[in-house]
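Written below as structure tokens is the structure these notes are about.
A single protein chain has been omitted; all remaining protein chains appear in their positions.
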């Protein structure tokens, strides 16, 4: 039943580009605190920040054959999202595959497994979020799937979904939700900008967010150190 | 019973400043190899090195409400020390809270949980030692405590204790022990300085520390490779 | 039975120097995908890349006495390989020991345990691959062994074996296998060089490696997104 | 946006009952090796084996409020499937909740978090698969969702899906796929039964599965120990 | 500075005996959800349930010398609480030490490290809560401390504190707090008993705890499956 789904729908590149300065935490909050991938997926170098559309690739443990197949399905602006069918930290991906993806305009790799050649990937400035760095390569024996929905880092990723990855981690935004999430994220950032200035000037969050009263209602007491029993 | 203890006693800033060039390993040795926090607390960027007095904050899992409360209790020269009541790697702390702490002269954050906005925190040069980096934020529903003794990274931290954090980790020094620890640490460093020169010149530790005899007594033998069975 | 084996055989420095530009992943592949140490051993700074001959040192948990003994057995071009007899993440090694090793021309440390003083080690550019960074030091009470075969990071290392360590991890090459591994690694690199150019020009791996037919034989199907059920 | 979805569709109890002797491994193979939850979810006692329809419940870290809400949505033959929005090992569930579920005919609990009162749960023979056993309870402050699709143990579970759990772990079968999976699983078991007898009589798998030739084609060689170099 | 503190104060055995049917979860709740040791400390067999006064013992990594010293400080009704100064999973404790403790009337062992001889310990019915089971023994070279306050499993334990351990984990109760905790725990159990009956009869927790209104206030909505978008 291994299958490669071709011609997946993608977001309009202009919509994607509007996300390009959004960070993961803001997008995650803006869509109701959903869609975050496991914090075990870390960037191989920092800082790094990419936004793009997901091409998904499901691989067998210790076998990167399908990544070679997935490359052909990638277009400029895509992000390759790879997950093994069972936990594996082998180095599925190195500088040759990165060269190939970079030649196709792919923006980065998100992989719930290991990668290698990280010194070269860093020099190439090809960003990768992975679960491990491991020199052990893989074989090419077992088929998998390309552009099927998969679970990567504990989150469901559909082909064509929008991926945002930065130093804090990775979040997936459903294709259909993108415009709404963008709007909410923009509102959130605008709101934060004003707060940052006030906080920098010394205004307390307790006052800025007006939470003193609610704290008191819940029963919070203040007591000087000198009055402890 | 949630409580905020105010007006905690602090070390004289001059005493704190005398610690400012001490590293964690030296302080740890100087106080009899005690007080180290778990090595799972790592700096979000390196190099980083801070010394200051602890303001402690106990939070519920997935809830950073009390950090906002704790900010008000912080003074210039303090370090905020946060621990959840059960293990949690959510991103409790980001650039807005850091802005607020920096405005109050706080030197950094030590947290046995996760943080986010690490790219901005790095730009701001606000140092953080944390257990995780995670974009998932928190809610504001549950009370906790500020300036009570707590266990952070497996070590007991009292409000007003001296915290030292560097690339090797974090150590806590009891307020009352600080002068004695300082004296021993200085002696240790002076002693090491001479050793470093000798070792750099090629003198062996075996001779410098005069341990050949004790090794022999314990039964260590030397045998050429060619004489193995 | 603790023993220090002296005068171990080493590879000719010229042979070692021929390996100096080989990366871990290539060497690992060239020797039939064997000899890799656990990916839990990470460099304390990046980039880092060393090649040298192993001096091995087996230590008790929480006790670095034998490292001081091992230093004397090291020669220029060596790499010190340390493993505890049971898992331990204490900081066995710091800047004083590094000073001593650097004075003897040792190229770096590989240790399946913890190290400390990493800020100074980074300044000194003394590369270390370790399982942890931990300020907690060790005692000097229990004997161990120097230059016996040991398991480090799950791989068998014999004294005199060739060690290669880079940003991807660490691999061990048996002394006797070194010439053969070198030959195969060179062939591999030559082969990759041509591929990199082609991939950069947009040639697909599917075509370059001629794997389309084998994928089809194994049953891989292609199906447009629009034709899904 | 927290929501409770009521009146979810369920499989016909007769279809469910036909699965009652199927083990997790067989069902997993029968549906193309998909749908397995993480092996980190372990039964609190063994042996244990349940089959039923999923009622899903998404909870905040350290907060079991929504489990109380989910109980009302459960019917005889259901299995409650709980996942926190971020990793948490608190004891979300104990003997009181189990009493309530047992009163409603619920067959067990699958939870990607912690549980407590395991001695009583074992006496009650209320089976639970959990990520941890932890006496730390939870609060009731934050809303979540009931009967929305969620990721539990790295697998997508929809309300109404069929869950199978045994000593090997937990697998989810899509509601619509159940009849087909049942058919394939039955065929698989029938096939295995004959094999078991032959293997017990001493027939080798190499002959039974007729794989000697394929092994040889791939290059496997046999060599007596005495002829090694 | 290694020290053995003798003649520690202990709770009246009658007070301890009143705790003998209390479980860990109840005691933990009764004292304001504090004092729980890490859930990584697991019983080596189940069921197991002990209550007693703590004799504390701090050991070096890989070195159980001080446990032999601690045995002499134990009295009938005590529980030995052991923590290493840095993480270590060696088997510090086996059937000989258990024989010695059992001869002195000690009720069990709580150790944030490893133990061995678990088959014999199970036969002897000497209960142990440990972080690991490991056949690797320890040496006797390095001093530690007996009956000093220590951190075990992330919780502070003072000599003479009350320890409760069962299948859910381990909790520490401060000596001075014991009477108050006992009272609250009893009230809690009485309260639960009535609830259990009602829940068993089919009354919903939503009604029993009267939380429907508060859920609605917080914004929880109910929606039939058939009305989803």
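The letters A, B, C, D and E name the chains in turn, as written, and every chain counts its residues from 1.
Here is the rule we go by: a residue touches a chain if its C-beta (ideal position, glycine included) is under 8 Å from a C-beta of that chain, and two chains touch if they have at least 3 such contacts.
Please read these numbers as outputs of a predicted model, since none were measured by experiment.
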### Displayed chains contacted by the hidden chain, counting the whole assembly
A, C, D, E
### Task
Out of E:119, E:176, E:200 or E:216, point to the residue that touches the absent chain in the complete complex.
E:119
### Task
Name every residue on chain E in touch with the hidden partner chain.
2-9, 65, 68-69, 71-72, 89, 91, 94-97, 99-100, 102-104, 114, 116-119, 122, 132-137, 140, 143, 147, 159
#### Entry: Positions on chain D where the hidden chain makes contact
23-25, 28-29, 33, 36, 39, 42, 46-47, 49, 166-169, 171, 192, 195-196, 199-202, 204-206, 209, 211, 215, 218-226, 228
### Query
For chain C, which residues touch the unseen chain?
1, 32-33, 85-86, 151, 154-156
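Following the convention adopted for this analysis, only the chains that are shown with their structure count from here on.
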### Message
Show me the overlap between the contact partners of chain B and those of chain E.
### Response
C, D
### Magnitude of the superposing rotation for chain D and chain E (Cα, nearest 5°)
120
### Query
chain A to chain B: how many Å between their CA centres?
30
### Task
Give me the residues of chain A that touch two or more other chains.
33
### Task
Once you've mapped the touching chain pairs, tell me: line, ring, star, complete or other?
other
#### Entry: Chain-to-chain touches, reported pairwise for every pair that qualifies
A-B, A-C, A-D, B-C, B-D, B-E, C-E, D-E
